[in-house]
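Then we have chain A:
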Amino acid sequence: MDFVMTLAIIAIKITVVFGIVLFHVAYATYFERKIIGRMQARYGPMEVGPHGLLQPVADMIKLFFKEDIIPASADRPLFYIAPAIVVISAMTALSVLPFFDGFVIADINIGLLFLLVITSLSVYGIVIAGWSSNSKYSFLGGLRSAAQLISYEIAMGLSLVGVMLMAGSLNLSDIVRAQHQHPLGMFAFPQFLGFFVFVVAAFAETNRAPFDLPEAESELVAGYFTEYSGFRFAFFFLGEYVAMLTMSAVAALCFLGGWTIPMFMTNAMPFLSYVPGIIWFLVKVYAFMFFYYWIRATLPRYRYDQLMAIGWKVLMPLAFVNVLITAFVKRWL
Partner candidate 1 sequence: MLPKLFFGYFAAMITILSLLAITRKNLVHGIMWMLLLFVHIGGLYLFLNAEFIAAIQIIVYAGAILVLFLFVVLLLNVKEEFKGRRFISSWQGRGFVAAALLLGIMLVLQYAVIAPHGKYSIEYIQSETHTKVLGTVLFNEYVFPFMILALVLFVPMIAAVVLAVKGRKA
Partner candidate 2 sequence: MNPVPLTWYLMLGAVVFIIGVFGFLIRRNIIMMFMSIELMLNGVNISLLALSHYMQDMRGQVLVFFVIACAGAGVAVGLALVIAAFRNKPTPHMDEMDILKG
């Protein structure tokens, strides 16, 4: 009976998280177009619904009813599996994120390592999508994107090692609680190098500007998902935005304090401690997503060799130095 109860609670949590994240993904696309539009001195979507608020619904309906075209010489089983791998790995990462105190679907002791596992597995969706489409653009885009992903995984992992050293645990809830105990409140202040490396690596891991050469329209048609149409394309899109939300959530949890605010702020303004933790978490995630859109609207794209050079020659040594300094400080100070 106890077992059935636990299963039911987990099922309810999964439904809630799934629903809320899908809703966020839909409106993340809407807000991206609005915000980038405003930054370019134009309105974004304004037609569908008041101020364009029903635009995501219109997009989903359009994608759902598009014809499903498959290239004649494509490798069918792999062609079908590739979007599934992308979406499944993106969604599985949501199961270890603690949204507020006590609400996490799977409170495992290796939460941070699980996120690295998921990042490693999501490379396959892209390589297989590129290869199974049996077309030059897709293949090149897929290989480039996969090489970019595995290069920046290392820098991201090392920047998270710094956080793990400061918190003493791989459990994400414990990391947030350790930040609350720390006098500065957020690990972004002592770990500024690690935070910088993590932010740049997060941009590269989600194939977002300025690292979006694999899906740049002017260079590679549409990169690895050129041959995908209709609902399969929607899957890739969904996977990309869920990955963006996951990276924002990880940055909020590991570097910005998660559902807590620094103690010096609560001491200065006592009314802040009555705000529920989920609000702080959402504020931090939304701020990070706004940063994603801001960077996309502002910076030009990196060339592929510059991109790889940054990952290996700049970010990885910086992350190493960060880990060394953190370990030194923790051990002897």
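In picking the candidates, the idea was that all candidates are chains of the complex that A comes from, given by their letters.
Note that a residue touches a chain if its C-beta (ideal position, glycine included) is under 8 Å from a C-beta of that chain, and two chains touch if they have at least 3 such contacts; residues count from 1.
Bear in mind the structure is a predicted one, so any value in this text is a computation, not a measurement.
K.L.:
Candidates 1 or 2: which touches chain A in this complex?
P.N.:
Only one option touches chain A, namely 1.
K.L.:
Taking the touch rule as given, give the residues of chain A at its contact with candidate 1 in the complex, in rising order.
P.N.:
Residue positions touching the partner: 75, 77-78, 81, 108-110, 113-114, 116-117, 119-121, 123-124, 127-128, 131, 139, 143, 146-147, 150, 153, 169-171.
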